[in-house]
Structures are given as C-alpha cells and as structure tokens.
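Every protein chain of the complex appears in place save one, which is left out.
For subunit A:
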Amino acid sequence: MSTLLDVQQLCKSYRKQSGLFRYRTVQALDNISFSLQQGKTLAVVGETGSGKSTLAKLLVGIEKPDQGRILLDNTEVQLGHYRQYNHQVRFIFQDAAKSLNPQQKIGQMLDDVLRFSTAMDVTARKQKIQQTLKQLGLLDEHSEYYPHMFSGGQLQRVALARALILDPKLLILDEALTALDPSLRAQIVNLLLELQQNTGLAYLLITNHLRLVKHIADDLLVLHQGKALDYGETAYVFEHAEHDYSRKLINSAIA
C-alpha cells in the first residue's frame, strides 16, 4: 500500500484587522503532519474554529500554506495548480442541494467538468458520463434532469458523481454526511465503502459525527485550536486518547 498523501508541518495563519492599524494574527493551523495511504480513510474531527476547514482549503489548493510541504505520491506539489491536480483531489461540500447549479442539467454539469479538465472528445465524454452515473446507482436519463428534480439522497449521489468523474485518488468530504437523514446516510456510507473497495479511493472525512468516524475511518486526527492533539488508528485513539480534550470529545459521543 503506497502513501498517497503526506503532509508535513503544515502551518497557516490569517491576519485579522483588530483596530484601525493593528492586526492580529490567528494561527489557524499549527504544525500539522499526517499521511494517508491509498484506499484508506482519515477522519479529521474538532469543534468549529479548530482549523478543520482551513485544512480542507489547503488540501484542495484554495489557500496556500505558510509553511510545510504537501506530498502527493511522494512528489511535492503546489495544489493551487488546478490543471494538474484537480484530477487527483476532489472535494464534496456539505449541502449538495446548495452546491449544484439549479439552472444546469446534470449531464451538462458533468460534461463541463470533463470539457474543462480532460482532452476527451464528445463521444468519449458521453460514455464517461454514462459510466459514472451507472457506477453511482443513477440512471442514464438522470443526465437530463435538473437538480431540483432529485431527492436528497440522489443529490448527494450527483455531487459524488461530479467529484468522481475525473477518477480522483483522494476525495475530501467536508461534513457531507452530517446533514443527511439516517437511512440516507447509511445508503451513502455503503456507497462510499463500496467505491473504496472497488477503486482504492482514499477519503479525508471532515466531520463532527464521531460514531460514524468510528465505523468508517481507519485513522483519526483530532484538531483543537489549530493544533493536532491525537493522531493514530481510530480504534487506538478511541481507547487511549492522550489529551483531555480528545477524551472529552470521544466520551461525549460514546458514553
């Protein structure tokens, strides 16, 4: 099993204006290191303001890190170069209904992704769209649908389709499972697990939902105010959390 993503000593701080001329620096991420194997799932947990979302932003290249290195397949990368790396790292937002364009048909939306990011011709694109929809349990005719015609669970599948159509190696899920209803969530979790087994996809799961983390994550990283508190195998961290904060977090979910 090869290491897909290796993050070393990542730091990020923001400058916030606190007076007319004064600035305050907020350390959003402080010396974060972790690695993610192919076909594994890493869960990042922490409260709001712990730097979870900043980490996600750095990993998709929306923000640049102040310090530290991000290694993808053992080569150092600048994730801001979308043309090169958006094939490899894809992102799913919290609310599928809000992150899809309501004026665009699903097929059109998926076609755009391929048109901008690959060199496929029309027939190859069409074939790829069909294949992806089928992979996610959707039908061919769904490509003629608008987002409002789908139910919540199907929309999440569409969002997944948009992410997976470029055959990424890493998928970042930012609270994508939290807002779903329990029975739909079980369906999506099953789909994600199945995809991981079939294609060796790696997930970075950013969430608050510790019970789910326990079930689907291989590794767990606990963030608190930008610092990494506990990092290790999920089962181990759940048993022997070192820091008080992580213990509190885990107990609140399990007790």
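Everything below uses one rule, namely that a contact is a pair of C-beta atoms (placed from the backbone, for glycine too) under 8 Å apart; a residue touches a chain by one contact, two chains touch by 3 or more; residues count from 1.
Note that contacts and distances are computed from a predicted model.
*Asks:* Leaving aside the chains you can see, what is the UniProt protein name of the one that's missing? Options: "Teichoic acid D-alanyltransferase", "Spore germination protein", "Peptide transport system ATP-binding protein sapD" or "Predicted Zn-dependent peptidase".
*Replies:* Options "Teichoic acid D-alanyltransferase", "Spore germination protein", "Peptide transport system ATP-binding protein sapD" or "Predicted Zn-dependent peptidase" narrow down to "Peptide transport system ATP-binding protein sapD" for the missing chain.
*Asks:* Taking the full complex into account, find the residue in A:Leu184, A:Ile206 or A:Val237 that is in contact with the omitted chain.
*Replies:* With A:Leu184, A:Ile206 or A:Val237 as choices, the missing chain is touched by A:Leu184.
*Asks:* Using the touch definition from the top, which of A:Ala56, A:Ala96, A:Leu133 or A:Leu249 touches the missing chain?
*Replies:* A:Leu249
*Asks:* Suppose we count only contacts with the excluded chain; which residues of subunit A make the list?
*Replies:* 47-48, 151-154, 181-187, 189-190, 193-194, 208-212, 214-216, 218, 234-235, 248-249, 252-255
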